Structures are given as structure tokens and as C-alpha cells.
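The other protein chains are all here in position, but one chain of the complex has been omitted.
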Amino acid sequence: MEYTPQFSVVWNNLSLFWQGLVLTLQIVVVAISIGLILGILGALGRTSENRVLNGIAIAYVEFFRNTPFLIQLFFFFFGLPGLGIRMSSWQAAVLALSINFGAYATEIVRAGIEGIDKGQVEAGKALGFKPMQVFRHVVLIPALGNIYPALVSQVVIAVLFSSVVSQISAEELTFAGNYLQSRTFRSFEIYLAISVIYIGLVWFIKLVAFLIQRQFFAFTRYIR
Amino acid sequence: MQQPHTQDHAAVLDTAVPIISAQGVDKWYANNFHVLKGISLEVHRGEVVVLMGPSGSGKSTFIRTFNALEAYQKGRIIIDGTELTPKMKNVEAIRREVGMVFQQFNLFPHLTVVENVMLAPMEVRGWSKSQAKSIAGELLERVGILNQAKKYPGQLSGGQQQRVAIARALAMQPKIMLFDEPTSALDPEMVREVLDVMRNLAQSGMTMVCVTHEVGFAREVADRIVLMADGQIVEEATPDEFFSNPKHPRSQQFLSQILS
Partner (left out) sequence: MQDFTLANILANLLIATRWTIALSAIAFFGGGIVGFIIMLMRISPNPIIRTISLIYVEIFEATPLLMQLFLVFFGISVLLGLNLSAWAAATIALTTYSSAFLADIWRGSVEAVPRGQWEASRALGLPYIKQLKRIILPQAVRMSIPSTVGFAVQVVKGTSLASVIGFIELTRSASSISNVTFQPFLVYSMAALIYFCLCFPLSLWSKHLEKKFSYEG
């Protein structure tokens, strides 16, 4: 009756976990890259004077931030084929994750754009910078510094969300766990191990983010 | 229309030609507020002009038209022989020659003090790094802040930041310096260190237009005081005349408010 955890199932299948981790990273890196582009485009739309663009951007952001990721995923993978758009589970996973990330990134980038100090832009102009030079030397780095923490949090959330794509059988870390669980029934050990891997991954990302912050955005500590 | 930008050309100009010439300038804000009402002002080389007046009188807006940070709708503004027009292509060429110091300092937060001073000479004037560095070093020494060169602006006091901002503007070797209420955002004990730097700059022969309420500075340093009210110039006088014997009722009213 008493259950004794046996972690040999974890040690014996480390390579499976490793593969899952690598697949998770692939999905997340591709999705974040696409999502960032969507976020920049979305923020441009959101801050534009053009009402149509603005409306589209608002609809995009609000729709994807106010519906569950799982539903979005199912919609892309099961729903879109109804319109004749078919994709592999990997493609659907990346697409859903990108679009979801993009909606949050839109708001983050927009806050960065709106947080730009007009006085510094004027100072740049007064020194004789051309508009592109003002953007490159005066606007870009401080704006990146401002949005950096929020962007890192969103990356962490994307990593955690990526586990959900196992539900359309996209292969990644959680999928690997489900697969192993269905063969060994050692659910507690396996899911505990996977949780630990996610924690390790998240802390690793936070560590790298911190080092980047210290290297490139040290000035943000002194901005009041 | 004549458009001399080069040093040589400027040198042959009659010194009687003003370096700043504003003729009948009108400006309306987007909400139709008539902020500048046909203002004319001439500033000659080496002159120090102090603009005073109650808040909302349009003095900041006026000097911001001199480097085209503000557009205007009627009249003419000619800076060092070049007219500022809404459609002008190379507004940067004017701004290179006109330094500006802002009320809120507006230092670049992501660059250290010395980088703030070096950036524009390198990017706009195309100087080498070593050239920019040596000029920056000289200027920071001149404003008394060389020992803080490696710090970020956020680590400095307001007075120190404003002195860096002056050095940053001077690094472009401008022909004109505009000061837009440079001490208004400072704690009282820091006002003096900034005014000292400005006083030295005036003594070195720089052409300066300053919007400020610092009476002591105006009295001692200005060649001419200009009092603005409601978008118009109501009085122009030497400091002695202005402070001892203001002619216009608005000037008398203004002085009684700031001197009380």
C-alpha cells in the first residue's frame, strides 16, 4: 500500500529529458523571436495616429491576452484545418506561442516607446543629431533598458507556457514526461524531475538576464 | 537669399549684422493659443541677453525657436545668416552652431558623464575618439566636474548634472548658447555653481541668450535685459536702467513680484 518513490526512472532516462529540454528551448527561442517582431509591429500600430492600425493592434492585444493559451493552441491546431489551413503540431505550437508572446510584447514595447523622455530627444536634436542618430544614440538604449525587466518576465512566462503545447503532441519537455509516464506509471518522480528542470531553466534564464543587465543596462540602477 | 554657413564667410560679414535676428515672429499652439505675438529681437556677437518675464509669457518658447525646437508661423528668424524655415532641409547644420541648456538637464542616462560630452562631437562633427576625449576633459575641468567623469548622470546632484549639460553643449563649439531656465529645477544651494560657470562663459565672449529669474546674474552679466509678457516684448534695457528705473508698468509689476 505504501508508495516508495523510485527515482531510477529519472536517472535511467536522462537523455530523454535532455532531448525534451532542447526541443523546448528550440520552440521557445523561435517563438520569442517571431513574437518580438510581432510585438514591435504591434507597438508601432498601437502608437500610430492611424485609427485603423491602432484598432487592429488593440484588438490583437486584447483578444490574445483575454483568452487562455490552451484555447488559442487548440484553435490553431484543430480549428484552422476547418478553413483549409493545416500545420504540424510543431508549427501550431510555435505559431500559438509567438502570437501570444507578441500580444504581451506589444504592450511592453509600447510602454517603452511612451516612456521615452522627450527632453532627451530634444537635447539630441539641439546637439545637431539627425532623426536616425537621435533614435540610435538617445532613444534606443534607454528604451531597451526600461522594458528589459518586463521582457525577461515575459520570456519566463513563455517558457512555462510552452509546456502546454504537449497537449497537441508537440514534442518538448512536458511531452517527454507524459510519454515516459504512460510507460512507467512513475508519475510523481517524473513530474517532480521535470518541475526541477523547469525551475533550473527559469533560474538560468534569470541569471543570464541579470548578467546582461549588469553589462549593458547598468545605468538603469541610477534612473529615478 | 544669402546662406553663408562657413567660418570664412561669416568672418567677412559686417560685425554689425546680428547673429540672431527675429523679425515679427508669430506662433500659435495647436489649440490656437497665440503664444508669440509678432516678436522682434536682435542679438549681436558676444552679447549676453537675459529674457525675463512671468511664466506663460512665451520666453522659453521664443528661445526654442532659435534652434528650431519650436516651429513658428509668421515672421523670420535668421541665425548666423541662415533663415530658419519650416521646409529647410538641413536644420541640423543650424543646431550644431547653437548650444542649448535645458531646465531639466536632459543628460543621456545611459552614457557616463564623459560619454555624454563626447557623443555629439564624434557623431555630428565626426571627430576622432581621442580628439573628443581631450576636448571633453578640458570642458569637464572647466566646469569643475572632471573627477566625476566616469559616473552616470543619475549619480550626480542636479547642479553637477547641469554643469555637465553645459559642457556637453560647449563641446560642439557652438557660436551661440541658449539657456532655458537652467537653474529653475535646482535646489537653492546648487544654483550658484551653475551661475558661476555661466558667468565665466559670458566673460569668455560667448553669445548667450538666457531665460532666467536670477536677478543677481542678470544685473551683473547681462548686456541687455528683455522683458516679455503675454507673448510680446514690453521692455528692452540695460540692467542698470531696467532694475533701477523700469519704464513699462508690466516691468514694474514683474520686478515688484520677484524682488519682494
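Letters A and B mark the chains in the order given here, with residues in each chain numbered from 1 onward.
The working rule: a residue touches a chain if its C-beta (ideal position, glycine included) is under 8 Å from a C-beta of that chain, and two chains touch if they have at least 3 such contacts.
Just so it is clear, the structure is predicted and the values come from calculations on it, not from any experiment.
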item: Touched by the hidden chain, restricted to displayed chains; value: A
item: Residue touching the undisplayed chain, where the options are A:A57, A:V164 or A:L180; value: A:V164
item: Contacting the left-out chain in the complete assembly, out of A:S169, A:S187 or A:Q213; value: A:S187
item: Sole contact to the chain not displayed, among A:Q72, A:S89, A:N146 or A:T220; value: A:Q72
item: Residues belonging to chain A that touch the chain removed from view; value: 1-3, 5, 62-63, 65-72, 74-75, 78-83, 156, 160-164, 166-167, 174, 177, 181, 185, 187-188, 191-192, 194-195, 198-199, 202-203
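Operating definition for what follows: only the chains that are shown with their structure count from here on.
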item: Cα-centroid distance, chain A relative to chain B, in whole angstrom; value: 47
item: Residue ranges of chain A in contact with chain B within the complex; value: 117, 119-120, 122-130, 133, 137-138, 141-142, 145, 217-219, 221-224
item: Chain A contact footprint on chain B (complex, rising order); value: 67, 69, 92-93, 95-96, 98-100, 102, 104, 106-111, 119-120, 123-124, 152-155, 165, 168-169, 172
